[in-house]
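Missing here is one protein chain; the remaining ones are kept as they sit in the complex.
In this document, chain identifiers A and B correspond to the written order of the chains, with residue numbering beginning at 1 in each.
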Amino acid sequence: MKRIIIDREKCDGCLNCNVACISAHEEGSNFYTVNLGSVDSETRNFIKFDAKTGYTPIFCRHCDEPECVLSCMSGAMEKDLVTGHVKYDESKCAACYMCVMNCPYGVLKPDNKTRTKVIKCDFCEEKPDGPSCVKACPKQAIEVKEISR
Amino acid sequence: MKIVIIGASAAGISAAKTIKTSEPDTQIVIISKEDHIHSRCMLHKYLGHERDVKGISFVHENFFAENNITWLKNTTVVDLDTDKKFVRTNDNQAIYFDKLLIATGASYFIPPIPGLREAKNVYGFRDLKDAQLLDSECKTAKNAVVIGAGLVGMDAAVALLERGLKVTVIEMMNGIMGLQLDEKSSQAYQQLFEEHEAEFLLSDKVTSVDLDEAGKGKTIHLTSGKSVCADVIVIAAGVRPSFDFVERSGIATKNAILVGDDLQTNIKGIYAAGDVIGISGIWPNAMKQGKIAAINMLGEKLRYEDRYALKNTTNFYGLTTLSLGNINPKPEENFDVLIREDRNNYQKIVMKSGVIHGVIIQGNINSTGFWQYLIKNKIDVSGMDKDVFDLSYADFYKVDSNSGEYLYAI
Partner (left out) sequence: MNSNFNCKTCASADQKLETFISNLSQETSHHRMEGQSVKCGFGLQGICCRLCSNGPCRITPNAQKGVCGATADTIVARNFLRAVSAGSGCYIHIVENTARLLKKTAESNGVLKGKQALAKLASLFEIDESDEHICAGKIADMVLADLYKPDNVKMELVEKMAYKPRFDRWTELGILPGGAKSEVFTGVVKTSTNLNSDPVDMYLNCLKLGISTGLYGLTLTNLLNDIMLGEPSIRLASVGLRVIDTDYINIMITGHQHAMFAYLQDRLIEDDVIAKAKAVGAKGFKLVGCTCVGQDLQLRGEHYQKIFNGHAGNNFTSEAILATGAIDAVLSEFNCTLPGIEPICDELKIKQICLDDVSKKANAEMKPFVFEEKENQSNEIIDSIIESYQTRRGKITLNMLPDHGNDDTLTGVSEGSLKSFLGGTWKPLIDLIVSGEIKGIAGIVGCSSLTAGGHDVLTVGLVKELIAKDILVLSAGCSSGGLENVGLMSPSAASLAGPKLRAVCESLGIPPVLNFGPCLAIGRLELVATELAEAIGIDLPQLPLVLSAPQWLEEQALADGAFGLALGLPLHLGLPPFVTGSPVAVQVFTQDMLNLTGGQLIIDDNAQSAANTLNGIIEQKRKELNI
């Protein structure tokens, strides 16, 4: 399966991955128009900063043993056995947030605006050239690699 | 090999999925009492008319056909023969198995209060059938009384309020969801419910229920002396594992079906998982148990280890709360209780000697999944030169260089 491999040392916290992620999930948006002016614009990846350790990119791993899938009571979270990615079906989700509770890396979160869904990385599967965040990293700290399962 | 699974909820379906993924040629028969697969955590969405029956399923529409599983719906098991290895159903079928998984869950319990068990309008809120009956009642009922302000009770209350009924909630403890929340976080929800016109009678118990000529419970009397009118009554006072059919089978039980670390019962080849084993009665754990039991039925010997059960998320009226572990420590336990609060968030951490024992986060629960890991694994965070409230997974960050998966650096 394809997974985004992270090189933490290269991350400079520029947040371009966040901008790209928001833009990728905003209809008809590009970098000039992506709405960065509202708390309702959400990114599925995020960068944590700590004075000692520097910048840490936290991205969904689409885990081999996904805790989110194992905790979902509506069938909204499902691991696609072909692509290996964990898919999220908003229409099924009942916003119980057990997945948020169970993700050991704290990747998941409820949506800010309504708290009726989960913000979940979809690996930009709808996009022909793959995850938007990867393309937007000026340091190439993240890249897509084929991982054997 | 032929595997029979009794029960089609979290544990049963999870087991079936696991088996079909590893050994697709295994013959599977699932026996369950319902006629629709449904998620019991979503019953309030059905009752509140937010979703229909299909909308509360947690499997694909063609799940059984797609996976070549035989589903005997509307069927209960009445007997189990462990020597001859078959179960007998209520319609007198004998279903033989090579291996059996008992995932029959739990049923709601009606306390022996005078009038309560006899009343014809008292319902649990455990299965779809309960929700369907309640749905019917709600068409005419005006006053609803919910006995028990635990998670299930509050789920029922939300749905009944949505249907426009007047809702009164009776609870023995002096706060709602007392097992999952502390006083402050519980009050926040109580306030929201009250804003939606629910009424709470706390620190009070039902002493008796008066019935009318039709046998319906109409007036509920409480120890405080108060009485409440009711058209429909929901009992949410707890559940008991359901396993009557194993009575004469020789399966060891003690208020639940007893299993070893590998989820096998005392009878070889017969496993149990989910609420019926009473180890940790919440959905994610039931799913994991089903999965491990299934793997073991196929010949492995995995241990069910991730038993951590003191974990819960709540989401009512847009207010989300995460609660983990020991959140109401007693003074003599000598825990450090740290609180951080602002107008949008209430956060409490219970810890001792650098180890976190309990966490409540109410408000913004973004990215809080890592707390469970810290508590479950008793990670000592005292060495971190950091405010414990500022912790995140980034402080334990480690990556597997081959697979790119995250690990914990401790």
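Just so we're on the same page, a residue touches a chain if its C-beta (ideal position, glycine included) is under 8 Å from a C-beta of that chain, and two chains touch if they have at least 3 such contacts.
The structure displayed is predicted, hence computed values, not measured ones.
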Chains in view that touch the one left out, judged over the entire complex: A
Contact residue for the chain not shown (choose from A:Thr33, A:Thr53 or A:Thr83): A:Thr33
Positions on chain A contacted by the hidden chain, ascending: 14-16, 18-20, 22-23, 31-34, 36-43, 112, 135-138
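Just so we're on the same page, only the chains that are shown with their structure count from here on.
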Rounded Å distance, chain A centre to chain B centre (Cα mean): 28
Chain B - residues contacting chain A, complex: 10, 14, 21, 39-42, 45, 56-60, 283-284, 287-288, 291, 311-313, 315, 318, 320, 322, 324, 365-373, 385-386, 392-395, 397, 399, 402-406, 408
Chain B partner contacts - residues on chain A that touch it in the complex: 3-6, 8, 46, 48, 50, 52-53, 56, 58, 61, 63-64, 67, 70-75, 81, 92, 94-98, 100-110, 114-115, 145, 147
